[in-house]
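A quick write-up on the structure given underneath.
Showing subunit A:
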Amino acid sequence: MIRKVVYSIFLAIIVLSLVLFFAAFPFGKNKMTVGKYYIDHGVQQTGAANIVTSVVLDYRGFDTLGEVSVLFAAAAGVGVLLHMIGERRERKVKVPPNFVVRVGSRIVFPFILLFGVYIFVHGHLTPGGGFQGGSIIASGFLLLYLAYPNYKLKRGGLAAIEGLAGLTFVTLGLYGLLTPKVSFLYNFLPMGVFNTLVSAGILPIIYVAIGFKVASEFAGIIDDMICDVMCRGGEK
Partner candidate 1 sequence: MVIDKIFFTIITPIFAFAVGLSFMMIKLKVSARIERRYGPPIIQPIYNILKLLLKEENISHGVIFSLGPVIALAGSILTVLFIPYAGIKLFTGSGDLIALMYIMVIGSLGMALGAGESANPNASIGISRALTLMLGYDLPFVIIIISVVLYYHTTNLADIVAAQAHGHWTLWSLPLSAIVGFVVAYGALGEHPFDIITAPHEVATGPMVEYGGKHLGFLVINHAFHIYIEIALFVDLFLGGATNVLWFYVKMFAVFFIMMLFDEVYPRFKIDDAVRFFWKWPTIVALISLIIVLVK
Partner candidate 2 sequence: MNASLELLLATPFIGGLLAFIGGKVHRWIRNLIAIIFSFATAFEIIGYYNVTIKGIVWGKLFGSDLILQTNPITWLFLFIVTSASFLIVLFSIDDMRKEEDELKLDAYYMYLLFVEGAMVGIVLAGDLITFFMFWEIMSWTSYFLIIHGGKRSMAAGYKYIIMSVIGAYAMFLAMAMLYAKAHSLVYTDVANVLLHSSPAFVIWTIVLLAIGFFVKAAVMPLHTWLPDAHSEAPSPVSPLLSGVLIKMGAYGLFVVLYGLISVKLAGSLMPSVFSTPLLLYIIQWLAALSIVLATFLAIMQEDAKRLLAYSSISQIGYVVLGIATGTSLGVAGGLFHALNHAIFKGLLFLVVGAVIYRTGTRNLSELGGLIKKMPFSFVALLLGIIALAGVPPLNGFVSKWMIYEALLQKKEVFLLIMAFVGSTGAFLYVYRLVHSIFLGQLPKKYENVKDVPILMQIPIWVLALLTIVLGIMPGLAMNVIVKGMAFFGFKPIAYNLFGFPQGTAMGALTTINISAGLAIAFVVAWILFILFPKSRKVSQYDNYAAGQVVTEDLKYNYSYGFYMSFSRVIKPILKWSIERVYNYWVEAAKIFGDYYMRRIYTGNLETYNAYIVIVITLAAAFVLLGGKIW
């Protein structure tokens, strides 16, 4: 009990000091320096209507590469941890899925996919993007897992998609080094018409790649976790 009180006091001190810090930079005040530049020039420079996307994929595109790597690392890590030695058994469930779920999922799944694709394709125009879209697609696969006990993703294909998507991203970035700007991730494609689907140069391509990548990674994670619990064979 004393422990908890002491911890609470500690945390109170931490929060208090941080609050005092942030009090010097009040909420709602315009603190932009670089951000202002992005808002002012982002549209001309990147051609993306969504300034956040232009920041995420263009100005700070390198961060996103890292982000993709992190996600990939997590997926690989989960794969490493939940890797199964020996045969995979058929998945067994205690209660077979409801009929409604099975039929419903068959109807909903294409729409989920479509919605996901929509989100990452329009990432440079509207809120959303590769990560969001990818997650949505992965949730569609989760639905399939719920609905069909014997549903199994083809991991080889997933890996290929994952790798190809990642390769696309890096290759696009590396190509920037060959352009006159000599800059990684340089947006070398024409800007296109503002606020249309085919605009903002390489950004949509990257987002599509990210979308596929995220979808396959999340799907892989889901597959790993479900199988680890449900398909584990005789090994201890």
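Candidate selection criterion: all candidates are chains of the complex that A comes from, given by their letters.
We adopt the following convention: a residue touches a chain if its C-beta (ideal position, glycine included) is under 8 Å from a C-beta of that chain, and two chains touch if they have at least 3 such contacts; residues count from 1.
Remember, predicted model here, so these are calculated numbers, not experimental data.
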Revision key, fill the gap. Among 1 or 2, the complex member that touches subunit A is candidate 2
Study note, to complete from the structure: Contacts from subunit A onto candidate 2 in the complex sit at residues 7, 10-11, 13-14, 16-18, 20-21
